[in-house]
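If you scroll down you'll find the structure; I have some questions about it.
Only a single protein chain was left out; the remaining protein chains are all shown in position.
Labels for the chains are A and B, by order of writing; each one numbers its residues from 1.
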Amino acid sequence: MANVALRNVRKAYPNGFEAIKGVDIEVGDGQFCVLVGPSGCGKSTLLRMVAGLETVTSGEIDIGGRVVNRVEPADRDIAMVFQNYALYPHMSVYNNMAYGLRNRGMAKGEIDTRVQEAARILELSALLDRKPGQLSGGQRQRVAMGRAIVRQPKAFLFDEPLSNLDAKLRIAMRVEIRKLQRRLGTTSIYVTHDQLEAMTLADILVVMNGGQVEQIGNPLEVYQNPATTFVASFIGAPPMNLIGLRDAGIALAGAGSEAGILGIRPEDLQMVDGAVPDGGVAFDLRVEAIERVGAETYVYGLRAEQAGGAAVSTRPGDLPPGEILVRIPGQSGPAIGERIRAAAVREKLHLFSTDGRKRIALR
Amino acid sequence: MVEHRRFGNLLPHLILLAGIIVVAFPVYLAVIASTHDNAAIANGQMPLYPGTHGLETYWHTIASGTGKTTRQPVGGMMLASLIMATGIAVGKIAISIISAYAIVFFAFPFRMAAFWTIFITLMLPVEVRIYPTYKITSDLSMLDSYSGLILPLIASATATLLFRQFFMTVPKELVEASKMDGAGPIRFFFDTLLPLSVTNIAALFVILFIYGWNQYLWPLLITTRDDMQTIVIGIKKIIDVHDALTEWSVAMATAVLAMLPPVAVVVLMQRLFVKGLIETEK
Partner (left out) sequence: MENRAIFSGKLLAFLLAAPQLAVSLIFFYWPAAQALWQSFLVQDAFGLSTEFVWFENYAALLKTPEYYQAIGVTFVFSILVVAFSLAIGLLLAVMANRNIAGVQIYRTFLIIPYAVAPAVASVLFIFMFQPGLGMIARTLQRGGIDWNPVLNGTHAMILVVIVAVWNQISYNFLFFLAGLQSIPKTVIEAAAIDGARPMRRFWTIIFPLLSPTTFFLIIVNITYVFFNTLGIIDTATGGGPNGATQTLVYKVFQDGRVGADLGGSAAQSVILMIIVVVLTAFQFRYVEKKVHY
């Protein structure tokens, strides 16, 4: 058991590319930390630096009070679960789990006790003689977990361990991992690009982008108070509507001069008939498309006054200029082409600076 | 597959049968000839069914050789061929797998230079450097020795390329997992890489054993002593195209014995053989 600390960690490649641009993260003993971000944001590199599979250009990596920058992966007292599991294909499930212990010269009896215990926890006892090739995806995933557990390390490192599973299994395993981690109480760092996985697993959520930390915090706190437009659009699905204040011609009392972008989550917009709620905003929309997913309905509306102007686009995949997404519960909803009015109350508005890098309080 | 005609498959069968006859007939004839006595063969009246002298001919061939030209029983030649073929196959595989391991899994100075040095040997078959190679081997006093037969042939760009190709498909994470499990480079090689390479090694062995067994030019140059003679070289001395006194039954028995091991390997390990053949050319 240990805490893991990253202090001003940087990684630059010989060709000059800076993959990690100074990251500070503190994971307390027994906590579950999730690194989330789009591909190429440096989250996997960072994890591999903690594992000792990538060198650290500068800064310190501290595991259990020991700076491990120059320590070999095998001697860091950590265990890792890889995205493709990296099971030894020619070894049985038992040997896959026992291999690392044998290499450390552990006594046979102790190895057996640990492997049997891990197999019992993970319900692998009946499969110990099988080879990885004879297992299903979910079973392989559990063997990979087992290999980590038997080591009884100071920390678990997970590198997108669920991304090779189908959707249903992914949810089941997500819950299992969390339960297991609580039970063992082992400090964990988990990398994923899936914001839902990140939200549900994390004690500490670290949102990364371009080799930097955008925001660290409790998942709900991050969801409620995103620090940048990047976080705002990355965390939460469907993503937050981001509207340029000036382009939309919105004058918001108390917004201040710095504010440039207005953010509203789709679920915070309500279809209203009449007046704008006091201090809030409202949009007149023409319905362009409707998606019904059962429990809720997504309405894509084009702002009437935003006929030709360009909206803020922070990343690819954003809505087209002038389009706003409204999320309403249930299956009822307007028809395509219908004109509706959607409004949000003042408490649900998010304000950001024009470059999207700063959150601004709404007074 | 897309054919519906009733006799659509007749033509392929006929053509393949013709192919088999062309391919197998010379071999069949050799087997038949080895069971008849020389007189029946020499007058050109040999029947197309087996004769009665088979056992006698083979015993004679293996144990004592022909009466006229030689000197050497064919049994000894087969042993020499076996040693050479095995030595070449094992040697090529051994030095190729470790050099490919170095090139793929290690960062070391001149890595690319080492790779190209090995690669370019593809362009230097023994036939284009016959006599200088002979001279080196003789300077190293390796003439008439198994080391002289085997060593100069065991550099293998093809085998190295094959292993390199295969090693590059081994997931990087497997190495990393090994590292975290406390295995160093040597342990990783023996515990993980070698077991994973078994099929490739076996396929390569089949191809290289045949390559070694069928060597002609090099053993012809390197061996002068009769007891070092391989069977492929020995057979040429048994037949003499200008001499009507060739003991054809013995010659054919020798041919059959010379074909037996490589043909058996190919037929019995067909899947490995095909895999090895196709893969080495990638």
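The definition used in the following text is that contacts are C-beta pairs under 8 Å (C-beta built on N, C-alpha and C of every residue); 3 or more make two chains touch, one makes a residue touch a chain.
Keep in mind it's a predicted model, so treat the numbers as computed, not measured.
K.L.:
Which of the chains on display does the removed chain touch in the whole complex?
P.N.:
Taking every chain of the complex into account, the missing one touches B.
K.L.:
Could you tell which one of B:T57, B:Q72, B:T160 or B:S197 touches the chain left off the display?
P.N.:
Selected residue, touching the omitted chain: B:T160.
K.L.:
Quick one: which of B:I62, B:L143 or B:M259 touches the chain that's been left out?
P.N.:
Spelled out, the listed residue whose C-beta touches the missing chain is B:M259.
K.L.:
In the complete complex, which positions of chain B touch the hidden chain?
P.N.:
Against the left-out chain, chain B lists 1-3, 9, 11-13, 15-16, 19-20, 22-24, 26-27, 29-30, 33, 41-44, 46, 94-96, 98-99, 101-109, 111, 114, 117-118, 121-125, 127-133, 135-137, 151-156, 160, 167-168, 172, 175-176, 179, 184-186, 188, 210, 213-214, 216-217, 220, 232-233, 235-236, 239, 241-242, 244, 248, 251-252, 255, 258-259, 262-263, 265-267, 270, 273-274, 277-278, 281-282.
By definition in this document, only the chains that are shown with their structure count from here on.
K.L.:
How big is the gap, in whole Å, between where the Cα atoms of chain A centre and where those of chain B centre?
P.N.:
Here the centre of chain B sits 57 Å away from the centre of chain A.
K.L.:
Give the list of chain B residues in touch with chain A in this complex.
P.N.:
Touch residues, chain B against chain A: 171, 173-174, 176-183, 187, 191-192, 195-196.
K.L.:
Any idea which chain A residues touch chain B in the complex?
P.N.:
Of all residues in chain A, those touching chain B are 51-53, 72-74, 78-80, 82-90, 99-100, 103-104, 147.
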